[in-house]
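One protein chain omitted, others in place.
Note that the chains take the letters A, B, C and D in the order they are written out, and that residue 1 is the start of every chain.
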Amino acid sequence: MNPLLALLPPLAAIPFILFFGERHKNLRELSIFIAGFVLLAINISIYQDYLEHQNVTSGSLNIFQGLTLELYAEPIGILFALLASFLWVVTTLYSIGYMRGHHERYQTRFYICFAVAIASVMAAAYAGNLLTLFIAYEAITLSTYPLVTHEGTEQAKRAGRIYLGLLMGGSIALLLPAIIAIWWLTGTLDFVAGGIIPADLMNPMWMTVLLALIVFGTGKAALMPFHSWLPNAMVAPTPVSALLHAVAVVKTGVFLILKVIVYIFGFNTLQQTGAASSLVTVAAITILLSSMIAMTKDNLKARLAYSTISQLAYIVLAALLANSVAVKGAGLHIITHAFGKITLFFCAGAIMVALHKKMISEFDGIGKQMPYTMAAFFIAALSIIGLPPLAGVWSKLAISEGAMVANEIWVVGVLMLSSLLNIAYLLPIPIRAFFAKSSEPNQATEIREAPLTCLMAIAITMLGCLVFFFWPGPVLGLLALVR
Amino acid sequence: MKYLALYNYWIVVIIMMAGFYIMIARHNLVKKIIGLGLFQTGIFYFYVSLGKVDGGTAPIFVESLEAQATVYSNPLPHVLILTAIVVGVATMAMGLALIVRIYEKYDSIEEDEIKAIERQHWQENNGEFGISLTAPPTASS
Amino acid sequence: MLSAHLPAFIIVLPLMAGPLCVISRHSFISWLIALLINIVVVFMSVAIFFQVSDEGVIRYALGGWAAPTGIEYYIDTLNATLLVLITIISLCTLVYSLPAVDREVAKHRHYLFYTGWMLCLTGLLGIVITGDAFNVFVFLEISSLSMYMLIALGSERRQALMASFRYLMMGSIGASFILIGIGFLYAATGTLNMIGLAESIPNVSDSRTVLVAFSFITLGLLIKAAVFPVYSWLPNAYQYAPTAVTAFLAGTVTKVSLYIFLRFFFQMFGSDYSFGKLLLGEVLLPLSVIGFFVMSLVAVFQTDIRRILAYSSIAQVGYIMAAMSMATHEGVAAAVVHIINHAFVKAALFVAVGCILYRLGNAQVTSMGNLIRLMPWTTSAFIVAGLSLIGVPLTAGFVSKWNLVNAAIDIGWWSIVAMVLISSLLAIVYIGKVIEAFYFQSASEEVSNGNRAIKDPPLMMLIPLWTLIIISVYIGINGSVVVDIANVAAQQLLNGFGVSLETVNTVVTGSSK
Amino acid sequence: MTEQLVIMVLLSFLVVIAFGIILLKDLLVAVILSGIYSLTAAAIFVVMDAVDVAFTEAAVGAGVSTIFLLGALTLTRRQQKQQKHNNYFALLVVTLTGALLIYGTLDLPGYGDGQSIANQHPQLAQHFLQKSEDEIGIPNVVTSVLASYRGYDTLGETVVVFTAAIGVLSLLGLRRRKREEDPELDAKRQCRQQNEEV
Partner (left out) sequence: MVKGLQQHHRVLQVISKLFIPLILLFAFYVQFHGDFGPGGGFQAGVIFASAFILHGLIFGEGRTRLVMPPYVLRFLMSFGVLLYAGTGLVSIMMGGNYLDHSVLSEDALHGQHWGIFAVELGVGFTVTAVMITLFYCFSSTRP
């Protein structure tokens, strides 16, 4: 199946969304569901195609001088596409409850931008060369900008400015020159198994600079010091924070880094030159520092945002270790973290809708009001921390293993320390919710759960955390195909 | 001797530069236009000097002269300069018309005064400098 | 047989359209005349373009006098492309101008407006097509004079008059310098034909006369092209001219000056002389870099959209100049690419602003509130073109910037790469400022009072706007169209005229006189 | 040599006039001076054998331009404002430009050099002088070049003039006179109407 088809369902949904508009809300959201399921089906069939032929590609469109636009399915991309399209359906389910419960304005614009963003994510996932990936990356930035600034308040506008400035600025000032340099050096931008940059092409120092340009230029990966857009972007409606800023957008960033390391530099080059080793330190520092910052945040979404930064750095770190075991860990972590973090965000949104509470300090006793939500929160938090029987454990294990393979034992220590920090900033929330005395006694016993669709979405993603612990086979099988 | 033959050019340069100076240094708009005229006339001399041939005559064939071996001056610079003169007068007319309108609107033909008026205007409008005075788009038809 | 005379028709038809408009003295009829002629001219320019790409360089001897005795047209890929570019932009903005001019210019002056427009078109095409150095000056004056007039027609605001006068002064100084330069060249070589000059200049390249000719032509062209230190005529002219004129001006006038730059310095003087011997690159490069950097910065602090775009135009000229000053094949090609792309993009942006002005009555960033919902087609066009200005992929601007950066990397000018990218970031800021206002500014008083119908402008304005946008997006997606042309043009430019006077690859030369 | 002397004297005279124009505050005097300047220029052109140019300069520079300048002055004001300080930057620019120009003249062929490349170019200057009688057949070579060899430039020139008229028309327009301003004119109009009726 042609990967180009994956772009169609979200784009095709747009006219329907526009047409139905605010007047026929149900039909509007139905059309999104249909698009979501079709997209999921397409992605699954691409997956199956890939397992059979291992050569799934669209035609290429020549821009100029051999620069082409091309879509091409490969394991990490398929995994990412499946993840994003599945969670799109779930998020849509969630946002029906959330957006209506929250009486948000301009819902039509919201859904349109969302659809465009998903289409761009599909293009990124199936990008056949670095240029296509870059274009998709920019398209995601642009299409999510209206989502970040959705509320139109002064704070939202400021966040939008930071968002656009860091993501677009970083990509144009750092990433683009790196891409042009790669093109100039090698004459191609194609993703090739084993990489296109030979180890002896240039001085290792320059290689490090080039890699640093890419790693830092990919602002979406939120590596410190290019992280500040992410906490700011939390002013967006929660479904946006959940799908885009825990999954699609940020994962596009780490996905780009992953692809560049696997298919542009290649493991051999990086291992021989050691170009990535200094950047591993940066990732490690990001992991620890952002975990510590997360502890100081009282706003739940802000705390989750810093947690996301820390978890993204895991993936970047794994990618920079540059061996197949670590990359497998990175791929796994994209999946497991996605399910864990989206559940956490969903819960945060549910609390906002039901109780209008944003601050953790106000959460005393809400476990009695929203038992299901908080239970799901607890489970997802455990998954993020990496405790069995939850999915998070596999990815942390694989990354640690990768670190051993790469002979960077200290990284394992960092991971351990970080897990402890995870416990320190995540677990107090459910504990407080369940065991602390409520400050508003007369309401404490009344059950005020979030809308049903929200709960359904939360349940699905929470189950995901469990399922991938017991049944990680297909994911691992796919990742084993990465060459 | 060589430099004596260039003396003409140097005077021409002085004339041109006198005009150029008026154009950029004088605030009076009419003066600027006069300066432009001087500058351009200087260029005209320069061109015509190029075509002059010692002992030559104007490039018009006359029967009586044809018998002798006559030297004629080069006609090409003359033609070019005829064009340039016309361009000059056209520019001048345009400039003067602009000046007349500027005087109507600003009641001044001094560049620094006009700048001051603009600045004042700016301040009065508190930064709303560019608000259009074009016909307001009422009930567009 | 007539196809051989296309180069003559393409100049003469718009030239004759001017007087016809005057005779008609009717606002609509004169527009119609201008429009029809413009459509014909677009087709002709396309035909010439294909003629050139099929059969090679066209030389057309005017009056039947073979050059250098007479004047000739010299058309290669570069100016054939520019002919197409100018005629298309003129057509788009002319269509747009019917409703816009109706609003902005007094009714009894409409016919003069369209006359001026046609004369300006004649002038621009004449500059581009000619192969004679002095003829460049004559047609430069036609286009300049009509431009002064068109700008001054925005004189419902008095600033337009002053803007026009300043342009007249600067323009006259520029033209006079060019005239002096051509005079010195004539003194040194005895010819005015560009090919003749190209052949003679190497023989006298040590002469101080040629050096001074070169300097004066450079200075004159710098003024005409609004390069950094001598740009002061441009912002006011762009802001206060009638919007249709601004769009036309921004798309074509500075580009034509840049074209003369290319033609003169690479082909006529030869890049060995201009850049090898006289180090023009070393002079231009700092100017252009400071230019695009400082002007982008200045644009950030403007409050009127037209002023933002005007300063951005100066910055873009800086990019083109920087590309030229590399004096390599890639650099020249990048310059040509950006000349073409920026022409379309800037014209589109100014048309979009014109549409906003048409409904809103001003172009202050502060009064753009809520426009994205009231004028979706206009604002989205602005956004697309704005992204192109930034250089986002899949827009024309990306193709330009890619080529520019690549050309800079090619000769190891990493600092230039950095500067270009940083000034692109400034472009994000100034375009982002406008886009943010479209989205989030609360509606200004006039808008929210509801006593004005703020909605998308009539189709007459939207169609040309979106035509320009589609062209620029098409270039962004299928950039090889422009890049291939630019490569051919760059090759031709750097090869000099390639043909000596004896081996003329002529389509029509003089008869055997 | 006498010729050269005449030119030198006249040119020096021009320099004096030019500086007079720079310094004078009275615009009317400046305009009259520029008229004299043009007339002197015409005289110099005659001495330089450029009779057509001289003719044009006299008609345009001394005639029409002066009338336009006077017209503009009556519509604006006559005095130039006192400028507070000299513009040293402008002086610098002008000096540099002038120095550059003089530097460029050093390699020019001397004034009146019949052997210079410009005057000897076989396809331009010499072609016009030697062949125009056979090819065009009119005695005034300037007219031949103007209207035939470089007729296209002259077309451009005509268009420039036309453009100027369009420009001035669009700026000033032709405003109708009010009747009471000129009773005599009114009488004439009536007279004409009567004639037409008859």
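Operating definition for what follows: a contact is a pair of C-beta atoms (placed from the backbone, for glycine too) under 8 Å apart; a residue touches a chain by one contact, two chains touch by 3 or more.
Owing to the predicted nature of the structure, the values given are computational and were not obtained by experimental measurement.
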Completion exercise
The omitted chain touches B, C, D
Fill in the blank from the handout: Only one of D:V15, D:V93 or D:L169 touches the unshown chain, namely D:L169
Exercise for the section: Have a look at B:I43, B:A58, B:L80 or B:I109 and name the one touching the chain we're not showing. Expected result: B:A58
Handout entry: For chain C, residues in touch with the removed chain
Key = 2, 5, 8, 12, 15-16, 18-20, 22-23, 25, 60-64, 508, 510-511, 513
Practice task
Spell out, residue by residue, where the missing chain touches chain B.
Solution key: 58, 60, 82, 86, 93, 96-97, 100
Problem - Interface with the unshown chain - residue positions in chain D - result: 51-52, 54-56, 59-60, 63-64, 67-68, 71-72, 74-76, 135-140, 142-144, 146-148, 151-152, 154-155, 157-159, 161-162, 164-165, 168-169, 171-177, 181-182, 184-185, 188-189, 192
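One rule holds for everything that comes next: only the chains that are shown with their structure count from here on.
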Fill in the blank from the handout: More contacting C-beta pairs: A-C or B-C? The answer is B-C
Handout entry: Between chain D and chain C, distance of the C-alpha-averaged centres to the nearest whole Å
Key = 31
Handout entry: Multi-chain contact residues (two or more partners), chain D
Key = 101, 105-106, 108-109, 116, 118-119, 124-125, 128, 150, 153, 156-157, 160, 163-164, 167, 171
Handout entry: Set of chain C residues in contact with two or more other chains
Key = 134, 138, 141, 145, 148-149, 152, 155, 180, 186-187, 192
Exercise for the section: Give every residue of chain D touching chain C within the complex, in rising order. Expected result: 100-101, 103-109, 116-121, 123-125, 127-128, 135, 148-153, 155-157, 159-160, 162-164, 166-167, 169-171, 173
Practice task
Going by the contact rule at the top, pick out the chain B residues touching chain C in the complex.
Solution key: 16, 20, 23-24, 29, 32, 36, 39-40, 43, 46-47, 50, 76-77, 80, 83-84, 87, 90-91, 94-95, 98-99, 101-102, 105-106, 114, 118, 127-140
Practice task
Using the touch definition up top, name the residues of chain C that touch chain B in the complex.
Solution key: 103-104, 134, 137-138, 141, 145, 148-149, 152, 155-159, 161-162, 164-165, 168-169, 172-173, 175-176, 179-180, 183, 186-187, 192, 239, 303-304, 306-307, 357-364, 452-453
